[in-house]
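Every protein chain of the complex appears in place save one, which is left out.
Coming up: subunit A.
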Amino acid sequence: MFKDLFQKKKYATVPSASVHDDRPKREIPEGLMNKCPKCGTIQYHKELEKNLKVCSQCGHHLRLNALERIEMTLDEGRFFEYDSDIVSEDPLGFPDYPKKLKQQQAKSGLDEAVITGEGTIGGFPVVVAVMSFDFFTGSMGSVVGEKITRAIETAMQKQYPLIIFSTSGGARMQESILSLMQMAKTSAALAKLHEAGGLYISVFTDPTTGGVSASFAMLGDINLAEPGALVGFAGRIVIEQTIRQKLPDEFQTAEFNMKHGQLDLVVPRKDMRQTLIKLIDLHTVKGDVTHGG
């Protein structure tokens, strides 16, 4: 019944993402072959797509943009976008900001660093927010903060689980203090969701740092990450300058964070969808609980 209700909604089909900008520099014919940015193995583009953009040789998880991620995660064609009409302004009159916004839009084919909306996953209705690193390094300004906050509020109102896929370089300095305050705004909204008993699953993808890592991304009831994803607060270079030491390669990887108790699970991309479905399912009361075995 619940599902039927859901069917009647007007859903837009996600355009099959054809964004190639996040691929490494090509030394090979456009669109045909890809080179893994980590191990350098050359593989067919089609093959890589089939493998969910994970290198078949070394297992490196290439970065995805929001559209690709939504397509890969939710039930096919079942996504309705929220708040696509809110766009960044230049509140501080910061040098070159409007120009940079235009460049980022042209480069990524996206309006902003996050897409929010609702859809279904394994039949479960969910609210999702998915960030893209290829738009302004996924930085959080007023628009990102507002869209995430509205998504949290909608999840609370509709009592749907909330899933946020994060990737971000942190605050958008062109909006300075307004950007910083989005950390407090999104976290305060999560405080309300938390009190209301709503489920929030946070998924860290490569890379998630700074103001996003230190606000909504770390506040999941369950924190997941993709293998090898960079997760941390301060940047490696700043830390190396502060402590005057070289840091090991595995510093701030998902596995490093797992070891230090910051994450619940590191989940390979091929298992992400099923893991999310299982976690949501485990939060759903089914059948007659009084006769449960």
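Following the convention adopted for this analysis, a contact is a pair of C-beta atoms (placed from the backbone, for glycine too) under 8 Å apart; a residue touches a chain by one contact, two chains touch by 3 or more; residues count from 1.
Following the convention adopted for this analysis, contacts and distances are computed from a predicted model.
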Query raised in the report: UniProt protein name for the omitted subunit, picking from "Succinate dehydrogenase", "Manganese/zinc/iron transport system permease protein", "Acetyl-coenzyme A carboxylase carboxyl transferase subunit alpha" or "Nitrous oxide reductase accessory protein NosL"?
Result: "Acetyl-coenzyme A carboxylase carboxyl transferase subunit alpha"
**Report entry** Selected from A:Gly138, A:Pro161, A:Gly198 or A:Gly211 as touching the chain missing from the view
**Finding:** A:Gly211
Query - Hidden-chain contact residue, picked from the options A:Ile164, A:Met183 or A:Leu199 - result: A:Met183
**Report entry** Hidden partner chain, touching residue among A:Leu52, A:Met173 or A:Ile277
**Finding:** A:Met173
Query - Residue numbers in subunit A that touch the chain omitted from display - result: 84-89, 91-92, 94-95, 142-143, 145-146, 149, 170-173, 175-185, 187-192, 194-195, 210-211, 213-219, 231-235, 238-239, 242-243, 245, 247, 251-252, 260-262
